[in-house]
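Could you have a look at this structure, given as structure tokens, before my questions?
Every protein chain of the complex appears in place save one, which is left out.
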Amino acid sequence: MSLIHFQVLSAALFSIGVYGVLARRSAVMVLLALELMLNAVNVNLIAFAAYGEQVQATGQVIAIFVITVAAAEVGLAMAIILRLFRDRASVDVDEVDLMKW
Amino acid sequence: MSALETLLLVLAIFGVLTGLSVIVLSLIWLERKFLGRMQMRMGPMHVGPFGLLQPVADAVKLMAKEDLLSSLVDRVVYWVAPLAVFVPTFMIWVTIPVARDLVIRNLDMGLFYIIAFSVLSIVGLVTAGWASSNKYAVLGGFRAAAQLVSYEIPLILAVLGVAMLAQSMNLEEVVNSQSTVVYALVQPLGLVIFFIAGLAELGRTPFDIHPAESEVVGGPFVEYSGAHWAVFFLAEYINTFAIAALTVLLFLGGWLFPGISGDVSALGVLVFLVKTYLVILVVFWIRGTYPRLRIDQLMSLGWKVLVPLALVNVVITASYMFYGWSAWSLSLMSLAILGAAIWGLSKRMRTAPTPEYTVKLYVPAPEASNAG
Partner (left out) sequence: MLPLDIAFWVMAAVGVATALAVVMEKDIFRAALFLVVSFLVVAGIFVLLNAEFLAMVQVLVYVGAISILIIFAIMLTRNAHEGNPFNSFQLPALVLSTMMLAAIAFVAVNTEWHDWDQLGLQVLPGDSGEVFSATEQGIKNVFGNTTQVIARLLMRDFVLPMEAASVVLLAAVIGALALVRENEGEA
């Protein structure tokens, strides 16, 4: 178990998230994949905190900020998705191509 | 970890599981008997002396029942849901001490661990509601999610007040720091917030919005029967016991009692159990006394009353610690705010007119045209 293991794990999670964001149609699925990516970032940050050149917990503090922003982001994204569903009866991101109707 | 330690750990886990099962059986009997006496009935009488074996008979009946399954359910998700509710309720007992040094693992972040893992069961409830493919179950799942997430916040803030006073999240240290004064006297406001939010987390009367029989006919559990329903039932009673135990540990001094030395484990366990059962009797008493809240009342109580009060509680605790005031001043402030809140609430309840409700049926908008 070394830094490289965690980095490759985090890269794998991140790439899976990227795939999900790009390939799925439903806005909810895009949100799910986005959460996977944020999680991968956290794994990376905390791995650096544990194995980095300096022994300190700064990486963990940054991860706390990432989690905070993720929570805010999900709240807002869910509000947008609900609004979208109310107005258009669909959460398909491909169909959201009008700024006004 | 040596083989002996592993063996001891496994034994301890089995011990906790058995102990919890016995406690749940006793709680079921106690609740039926206590409610019966409050309603001038006798309660269970026929199975065993004083009906003591009634819960055992109930359990046997539940296990022998046929497990009905609607043909529309999503089977895997449907079977996972009871587990997702039960496992967290059991996991938090890893770090709840019942007497000095009588705990499976005394975690330094015990309080945080308990809060984090007790949240997990919400996922199970919502999953149960969704997987049942029954509209009442889905509604119940919605209600459970809304209610439990809302009441999590005052619960955590009330616990935060105690963690600040004890300067530790280790439950044993929290109890030890109450050796002179219990936190119920220092922070009565925190105790009341914790207890109300805890009742709401349990989904017990008057907060039984999500299993409300007369509105959503049992909520997320409608479709469950037999042994799987029994798992939900078991989880509910273990949770009741856990919230009561936490109330005792955080606010009522745990296994400490004036004049009783806490060094003897058996005495400590006895004191702890007596206190916990007293708190549970209060829970049953409330169930026998109060009607169910409406869902809008529930949400406004949570967000407009409990969350602000809990924040005030944290602020006064912080200023007490920062300025080094004496303990009785904190206790007086806490009492004054509690009194003011109760007075304001009761006044508002007497004068506020019953709101008029317009039921808005949500109809999805017609399919958006692709014409652009």
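The first chain written gets the first letter, and so on, giving A and B; residue counts start at 1 in each chain.
We take it that a contact is a pair of C-beta atoms (placed from the backbone, for glycine too) under 8 Å apart; a residue touches a chain by one contact, two chains touch by 3 or more.
Remember, predicted model here, so these are calculated numbers, not experimental data.
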Identified contact with the non-displayed chain, of B:79, B:112, B:257 or B:277: B:112
Subunit B residues that touch the omitted chain in the full complex: 74, 76-77, 80, 108-109, 112-113, 115-117, 119-120, 122-123, 126-127, 130, 138, 141-142, 145, 149, 152, 169, 360, 364
Absent-chain interface as seen on subunit A, which is shown: 1-9, 11-20, 22-26, 28-29, 31-33, 35-36, 39, 42-43, 46-47, 49-58, 60-61, 63-65, 67-76, 78-83, 85, 89-94
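Here is the rule we use: only the chains that are shown with their structure count from here on.
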Centroid distance [mean C-alpha coordinates] between subunit B and subunit A, Å: 32
